[in-house]
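Only one protein chain is missing; all other protein chains are in place.
Presenting chain A:
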Amino acid sequence: MRHDGRRDARALRTLVLTGGLAALACVLFMTLGARGNWSFVLPFRATKLAAMLLVAYSIAVSTVLFQTITNNRILTPSIMGFDALYVLIQTCLVFALGAGTVSALDPRTMFVFECAVMVLFSCLLYRWLFSGGLRSLHLLMLVGVIFGVLFRSVSGFLQRVIDPNEFIVLQDRLFASFNGIDPSLLGISAVLVAAASLFALRIFHTFDVMVLGRDTAIGLGIDHRRTTTVILVIVAVLVSVSTALVGPVTFFGLLVASLAYQILPTSRHRLILPVAVFIGTATLVGGQLVLERIFAFDTALGIIIEFAGGLVFLILVVRGALR
């Protein structure tokens, strides 16, 4: 019991520490280098910050939950071809309607449409795979990877035949950027994320059991198939929101989830989820801070995050964390 207490204390310390770090990043982001009128600076930065918080939360939670149901610490939702689908939707829109029309469309309509397509896609895919004789998550992964390649190839093809000027507009939309966020989208995103979180909260007690694997979870009375489907839909909503808000950030989820698992002495979701969200916030807001203050917007946030994420990925592989 004494041992257990020490472990709890360490976990609590990690929680407070990462929370503090996240808060510090937010405060610095809001105040650092602010020149001029505060009544302009604060709302302007708060919009960006709110978007980043939403994205950090969505990506962290979706990745951790995804790894929970796949029992695998190296997979992320992007392996299911989500960001590839996003790219495809954008490409198709620009290709079919032309860059001018897409830019003129109401961003909220676009956003809801994109979210709906992505959630629909994932639901169709899961229902199709789960209702078949094969209920293997590995097959699901394989299908995800193949869909990803398909979407990427189709996008690549469309981008090659597209008008070069429109391609530039498209490319700009596809890179993760918190500078191009429409504030009107934040409200809808927040509502979607809150709804997904409520569902997650209702089945929160199943998460820790799901990590034990399918057979053990069923043995302990979990309706594994249903729980998996519900979690997958939650993940789909969260990933849709984050991808539609800022575009694909492939490695970010992996980075955040792996770090949370590394620094915590336990894998209970009660601790992993908040710590992952805190790390996500600190990384994202910190990364944006570095981007704005050090690189003076000379590069994209995605590049900074993927550089760091890629390194973590390699370290994980080398250290044999791959399973």
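Operating definition for what follows: a residue touches a chain if its C-beta (ideal position, glycine included) is under 8 Å from a C-beta of that chain, and two chains touch if they have at least 3 such contacts; residues count from 1.
Just so we're on the same page, contacts and distances are computed from a predicted model.
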The complex's invisible chain, by UniProt name, from "Heme exporter protein C", "Nitrate reductase subunit beta", "Branched-chain amino acid transport system permease protein" or "ATP-binding cassette domain-containing protein": "ATP-binding cassette domain-containing protein"
Options A:L28, A:V154, A:V169 or A:L212, residue touching the unrepresented chain: A:L212
Among A:S197, A:T229 or A:T266, residue touching the chain not depicted: A:T266
Sites on chain A contacted by the missing partner chain, in the whole complex: 3-4, 7, 67, 71-73, 204-205, 208-209, 211-216, 218-224, 261, 265-267, 323
